[in-house]
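Of the protein chains in this complex, one is absent; all others appear in place.
Letters are used for the chains, namely A and B, taken in the order the chains are written, and counting of residues starts over at 1 for each.
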Amino acid sequence: MITAERKPMAEIIDSIDDCRRILLVGCNECVTVCSAGGRKEVAMLASALQMDFMKRGKTLELSEMTLERQCDPEYVEQIAPYVGQADAVVSMACGCGVQEVVRRFRDKRVYPAVNTKFMGATERPGVWAERCHGCGNCLLGMTGGICPIARCSKRLLNGPCGGSSGGKCEVSEDIDCVWQLIWDRLKELGIEDRYEEIIMAKDWSSERGGGPRRIVREELAQ
Amino acid sequence: MNTESVLEKVMKAGHVGVTGECGPPRGAMPDKVKEKAELLRGYVDAVNVTDNQTAMVRMSSFAAGMILRQMEMQPVLQMVCRDRNRLAMQADIIGAYSHGINTMLCLSGDHMHFGDHPMASGVFDLDSVQLIQMVRKMRDEGKFQGGAEIKGAPKMFIGAAANPFADPFELRVARLAKKISAGADFIQTQCIFNIEKFEKWMEGVRERGLHKETFIMAGVTPMKSVGAARYMKNKVPGMDVPAQLVDRMANQPKEKQAQEGIDICVETIKRLLDIEGVSGVHIMAIEWESAVPEIVERSGLYPRPEV
Partner (left out) sequence: MEEFEPVVVAFCCHYCAYTAADMAGSMRLNYPANVKIVRVPCSGKVDTIHMMKSLERGADGVLVAGCLDGDCHFKNGNTKAAKRVAFVQKLLQEIGIEPERLTMVTMSAGMGTRFAKIANEFTEEIRKLGPNPVGAARKKQVAG
C-alpha cells in the first residue's frame, strides 16, 4: 500500500487558519490500512481541529467524508454536492488523491493533511516498511524476491557494501542489511552461486528520473 | 593489460607495492594538499586522494589529484558512487586521465547520513562493481558506458576496496571475486588489526586463486592514541580492532602512545607481508602523514624501487 503519516497539527492548522468552513475528506484504501487517513483518522482530526479553533475563540464548520478512493474520478465526484459549502478541502489521502481533488475542483483550495511516505507492506500491526520503489523494471526475480532498490540504503545491485554489520545497515540498527537478507534467501533456495552473477548497471529511464510516468491501455481507454 | 601506472609497474615487477593516503582539506587550501603530499614523497608508489570521505565535503579527489600531478607525484583518484551519476563519473575519468592521473579506486561511498549533509540525496546511479565494469570498458574497449566510442580512451589501473571484516563474512570472498570479474586490477583492504581474521579471508582468496588475478594490498593504519583506538573499535562501521591492541595502547603513558601505535603498525606490516598472496601495503595514516616515512623504513620498504 501507499503509506502516509498525519502532518503535524501546527502545519495543518496554519494552512486553514483563515477558513471558517472545511470539508475533511478521507480515503478508504491505503491510508486506512496504515491508519493515517481513513474514517477514524478523519474523525480524530476533525475533533482536534474543532478543539483548537474553539479554544482560540474561532468557529469552524467541519464536514467529514470518507471516499472509497480518492485516486479515481468517479469517487472524487461524490464530494461535488458538499464542496460548495467549504472554504477549503483538507484531504487525508495520499498525494495522488489530493491532486485528483484539485484536478476536479479547480477553484477550490485543497490542502494535504498527511505526508505521503512510501510503497510498503505491513510487517505486523502498527508497523509498515518500505518495499517497492517503482523502478519500472522489476528485478525481484534476480534477487530471490527481495528488492535492493527499495531496501538498500545505497540501492546497490551488487551489494553488500563494507558497512554491513551484524545483518544491519550502516545507516541504522533499525534497518536490516537487505543484501544479508538476499544472501540468506539465496542460501535457503540453494542458489547461492547466483550471487556472483553481476547485475549490470540499471537503466533508470524507466524510473521517475525518466520523467513523470503514464500508462495507457488503448483497449481500455475511453 | 598495461597502463602507465607506477603502482602497476612496481607490483608487476614483483616488488611490494606501497600506497599512502592524503585527505584533501575542507576548503580551497591547495597548500595543505602540498604539505601532506610532500611528507609522502619517495616513501610510497602512489597516494590515494580520498573523495568526500565519510560524506563530509572536501576538495574533490580530482582537484587534489591535479595538485599532486603538478608536484610530479602519483595520485590514486578515488571515486564514490554516492556523489556522481555515470555521466559525471566518465567526464571526470577522462578529465583526470588528461592530467596524467592513471590510477583510480572505485568505491560505493559512506552513506550521507554520516556526513555534514545528511539532507543530500545520494546519487547511486551505479554501484562499485558496475563502476569497475564501466572503467574497464572505457579502457579496454574504448567505449563509454552507453556504447559510444571514446576518442582518447583513459588507460586506468583500476582498483577496488575490500573489507574482510564486514558481514556477512562468508560472502566477503565471493564479493572480491565479483569485483575481480568486473575488472579490478588491484584491491586495497580496510585497515587490518585482526590479523587472524585477515588470514582466514586470505585462505578463502587463495583457494580460488584470486590472489593471482589481482594485486591485493593490505591496509594498515597507525593508531595515534588510545582514544583513536577506541574510536575505531566502537564507532567505525566494518572495523575489527582486537581488545589486546587497545590494551597495549592504554598501557602506555600518553606521550608514548603514538610511538606504540607506530610500532604496532610496523609489526602488522611485517606479519602481513609474510602472508602468501599479499602484494602490497596501503598505509592510511589519517592526519598523521608524518608517521609514514618511519613506518615504511622500519618495514624494510625503503627506498621505493625505480621502475
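Here is the rule we use: contacts are C-beta pairs under 8 Å (C-beta built on N, C-alpha and C of every residue); 3 or more make two chains touch, one makes a residue touch a chain.
Just so we're clear, the structure is a prediction, and the values are computed from it rather than from any experiment.
I'd like to know which visible chains would be in contact with the absent chain if the whole complex were considered.
Even though it is not drawn, that chain still touches A.
With the full complex in mind, choose from A:5, A:52, A:87 or A:207 the residue touching the hidden chain.
A:52
In the whole complex, what residues of chain A lie against the chain that is missing from view?
Looking at chain A, the ones touching the missing chain are residues 8-10, 13, 40, 43-44, 47-48, 50-52, 54-57, 59.
Just so it is clear, only the chains that are shown with their structure count from here on.
Counting in whole Å, what is the centre-to-centre distance of chain A and chain B, each centre being its mean C-alpha position?
So the centre of chain A lies 41 Å away from the centre of chain B.
Spell out the residues on chain B that touch chain A in their complex, using ranges where they run on.
Of all residues in chain B, those touching chain A are 81-82, 86, 108-111, 113-114, 122, 124-130, 133-134, 145, 161-163, 166-168, 171, 174-175, 177-178, 181-182, 190, 237-238.
Flag every residue of chain A that touches chain B in the complex, lowest number first.
Touching chain B: residues 153-167, 170-172, 177, 179-180, 183, 195-196, 198, 200-201, 204 of chain A.
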